[in-house]
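So the structure is just underneath, and the comments pick up after that.
Here the complex is missing a single protein chain, while all its other protein chains stay put.
Chain nomenclature is as follows: A, B and C, assigned in order of appearance, with residue numbering initiated at 1 for each chain independently.
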Amino acid sequence: MLANEIFEQLKAEFGEAVIEYNDKQPADSYVVVSANGLFEICHRLRDKDDFLFDYLMSLSGMDLGENVGVVYHLYSMKHKHKLVLKVAVPKSDPKVPTVETIWRTADWHEREAFDLIGVHFEGHHNLIRILCPYDWEGHPLCKDYETPEFYHGMKVSY
Amino acid sequence: MSEKKRLDLEYSQLESDRMRINVGPQHPSTHGVLRLEVEIEGEIVTEVVPHLGYLHRSFEKHCEKMTYPQIIPYIDRIDYIAAMNNEWPYVMAMEKLMGIQIPEKVEFIRVIMAELNRIANHQIAVATFGLDAGAFTPFLFFFRDREYIIWILEKMSGARLLYNYFRIGGLAGDVYPGFKEDCLNIVKQVRKTNAEVMDLLIYNRIFIQRTANVGILPADVAINYACSGPVLRGSGVKYDLRKDETYSIYNRFDFDIPVGTGEVGTLGDCWDRNMVRVNEMEQSCRIIEQAIAQMPDEGDVQSAIPKRIKPPVGEVYMRAENPKGDLGFYIVSNGTDKPERVKARGTSFVNLSVIPEISKGYMFADLILILGSIDIVLGEVDR
Amino acid sequence: MENVNFIYDLLGKNFIAIILVISLPLMFVLVYALAAILAELKVSAWIQERLGPMRTGPWGILQPIAEVVKLIQKEDITPDKANKPLYNLAPFIIFTGAYAAFAVIPFSEYFVPAGINLGLFYVFAVGSISAIGLVMGGWASNNKYSLMGAMRSVAQLISYEIPAAMAILSIVVLASTMNMQEINKLQSGWFWNWFIFGGPGSITKIWVIPFTIGLSLIYFISSLAETNRVPFDIPEGESELVAGFHTEYSGMKFAMFFFAEYANMFIVAAILATIFLGGWNSPFDTFMQGPIWGAFWFISKAFSVVFVQIWLRWTLPRFRVDQLMYVGWKVLLPISFVCFLAVSLFVMLK
Partner (left out) sequence: MGLLNKLDDPYEGGGIVLGKIEDLLNWGRSKSDWYLHFGLACCAIEFMAMNASHFDFMRFGTIPRASPRQADFIMVTGTVTFKMADRIKILYEQMSEPKYVISVGSCSNCGGPYWEHGYHVLKGVDRIIPVDVYIPGCPPRPEAFQEGMMLLQEKISHQAIFNKRKKLEAELEK
């Protein structure tokens, strides 16, 4: 099934929560959804027989300046089709519902996005840092991140 | 109440004190600097909590600061065991983003290089898996062969481990004279050693006892955890990007996808995952032979690309079948010569996340084997 | 029966002679351990298409000496939270256990340090001392890996003593003596008089030969487990337990563990050589038979067994702890009972 057909079906079902469909990119087209409806949409994408997106390829956090975004790359093992979902939330309140109960693999991806970008995944069972040390400060992949001078008495910069 | 149920109940009341031990970051068989916090009851593992990040080298930060060609050396260092395979999805993604057509000969060389490196990777994987089981000698047999493969890769690229050979729109250099003969000799040698190791390790009775019925990963769990590569195929799922999402020229070659069969134990156990790797070496050998036969002698190894690589605004997610699974790169371009964001979907990172799920209830010694059968490389886990 | 000891014959049974008799095995242990360490390094290298140590003396033959010189200089660390008396005592106990067993090993027709009548019984009694040392060292180190290693190794030692003891008991029944020197003397003559081939006797012994060969294999397998060698090296299984019970030991104390391991290897090999392979007897009747040749035959037989142990170590993977118990209790023990029964029947009918 093509991405625009999936978009039509999702739009028909969820209405406002599905915001736009973009295929003007040179490469991948994507669907933008709102954070509120994300969990239901993901659930439907996995379970509906026409979609069957049972394989979450990747989950990436993005620093979009004003907002932070999360990008979901989905794949269906049965139908062999793909979909890119995007969601953006304001940086002041970066709350996105978790999808770890839908795809268990999202557990560590979400922890990584929290660690590096600072997206807060609501409902995640164990949202702690994964790559940086547990006492690290800041979210390193943010564009405005400033490297600390010292960590545990060790100089950070060269 | 049946006898078995009664015994189970009695056993559950007989719980002893549990002990938490730290496996790693310095431990002989964590394959690097992984730390597992393990809770054991006697010898039985009751909980595993992986702690990552001991090799977090800020890859994604570097990508945002580097120009597109400069990123390739950093990509080598993600999965440093299979650096050639690593570069491939990245250069493919860039070529897709910029709409570059690459010469046919380049595709052939890329296939041969990637398959050679796949063999080298699987050799390390099987060798270290044997090492985890206590067999030391197969490790050295495999490393002896790996050295011959490394020599070819070195002659092609100039480096032994981290090649920086695939470039956007082509390759760093052409093949050297005598390349085809070398490859065919390697294929022979790999087959010979595989036959030797089959006797010494794979069908060794102790080895089968250790690995069969251990760490069983059912197919649905594997898909839900987005496992890929031999880990997924070991569970019997015929999923290989080279066939399912054919990229490059893989549709021109005749090869099989080995999957786990549960030959000596249950489908999806450690032995199956390991066996998939051994069989994949044979399939890679077949691909190399066919590619050598079909490869054109003449042709460019670099297509015409602008000197300053500036892809248009856009984004692309490209993945390729790495020896460990599918490695994906999500590249967001903002129109300048540096990317807005590059996210690497580390195969090992995803595959490792299944460890807490499948290692519960097995012995502590099995945990080491389960970890070994997943074949992680910490550079890719932590990036 | 009088046991001949050439030192007592030459010097009389005085103080100096006793010291000499005591120190000869000790010197032998030290020299042998060096040789065995070198053999382990070299044999493993040859199996793996390598060269092994090459840069310490010609062909690396001084490597073990360099290692001893280095280990003497290493700092001796006692962990802060360790139980210090036990921690310091453990290596000595293990080494004592290994060394004490040498007292009854008949090196030659004319040399056995102490020819006591309960020789085999004594070896078994003394061999169990090392289990105490292991658990002491493992527990006192205050390290979880050490503790696990110690627990595993004690469980392993105890369970494998039984099949080993059954194997030896069968030979005791066959030889009707526990004196190792006597057992040797019974096996004189051609190699078919060895106990691995049913011991001395007429052609009617032919049906017992499979059982005695089986007994020797059972003893060999159990001895691998008792000395913590591959495939039974789970107490120090490097890929799981870092270094097992001696994780926290360094310097000379670690060297004592190291030496004791190799000494233990020799003891089990010596017992195997003595009770199954004719000890110091020449395989060819009177050819090359005599006191000096006796020592040669004994040591070369024992070394062959040690070589097989090394060979196995670099070939096989490791068992898991429950599989180890399974092999010990459910495979080796019943088979050893059957063999014991067959041998007893043979002795009754003889």
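Quick note on the criterion: a contact is a pair of C-beta atoms (placed from the backbone, for glycine too) under 8 Å apart; a residue touches a chain by one contact, two chains touch by 3 or more.
On a predicted model such as this, the values are computed, not experimentally measured, just so you know.
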Touched by the hidden chain, restricted to displayed chains: A, B, C
Identified contact with the non-displayed chain, of C:Leu62, C:Leu86 or C:Ile132: C:Leu62
Of B:Pro73, B:Pro103 or B:Pro218, the one touching the omitted chain in the full complex: B:Pro73
Full-complex contact with the absent chain, from C:Lys13, C:Arg50, C:Lys84 or C:Lys350: C:Arg50
Hidden-chain contact residue, picked from the options B:Glu41, B:Glu147 or B:Asp220: B:Glu147
Positions on chain C contacted by the hidden chain, ascending: 41, 45, 48-56, 60, 62-63, 65-70, 72-77, 238, 242-243, 246-251, 254
Positions on chain A where the hidden chain makes contact: 131-133, 140, 145, 147, 151-152, 154-158
Interface with the undisplayed chain - residues on chain B: 25-28, 32-33, 53-58, 61-62, 65, 73-74, 77, 80-81, 124, 139-140, 143-144, 146-147, 150, 160-162, 378-379, 382
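As a convention for this text, only the chains that are shown with their structure count from here on.
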Identity of the most central chain, Cα criterion: B
Chain centre separation (chain A, chain B; CA means) in Å: 25
Cα-centroid distance, chain A relative to chain C, in whole angstrom: 62
Mean-CA-position distance for chain C and chain B (Å): 44
Chain B to chain A touching residues, read off their complex: 52-53, 56, 58, 60-61, 64, 96-97, 99, 221, 223-226, 237, 239, 244-245, 311-312, 314-317, 319, 326, 328, 330, 332, 341, 343, 345, 349-350, 353, 357, 382-383
Chain C residues within the chain B interface of the complex: 44, 47-50, 144-145, 148, 230-231, 233-234, 237-240, 242, 314-323
Residue ranges of chain A touching chain B (in the complex, touch as defined): 25-28, 30, 54-58, 60, 62-63, 71, 73, 77, 80, 84, 103-105, 107-109, 112, 116, 129-133, 140-141
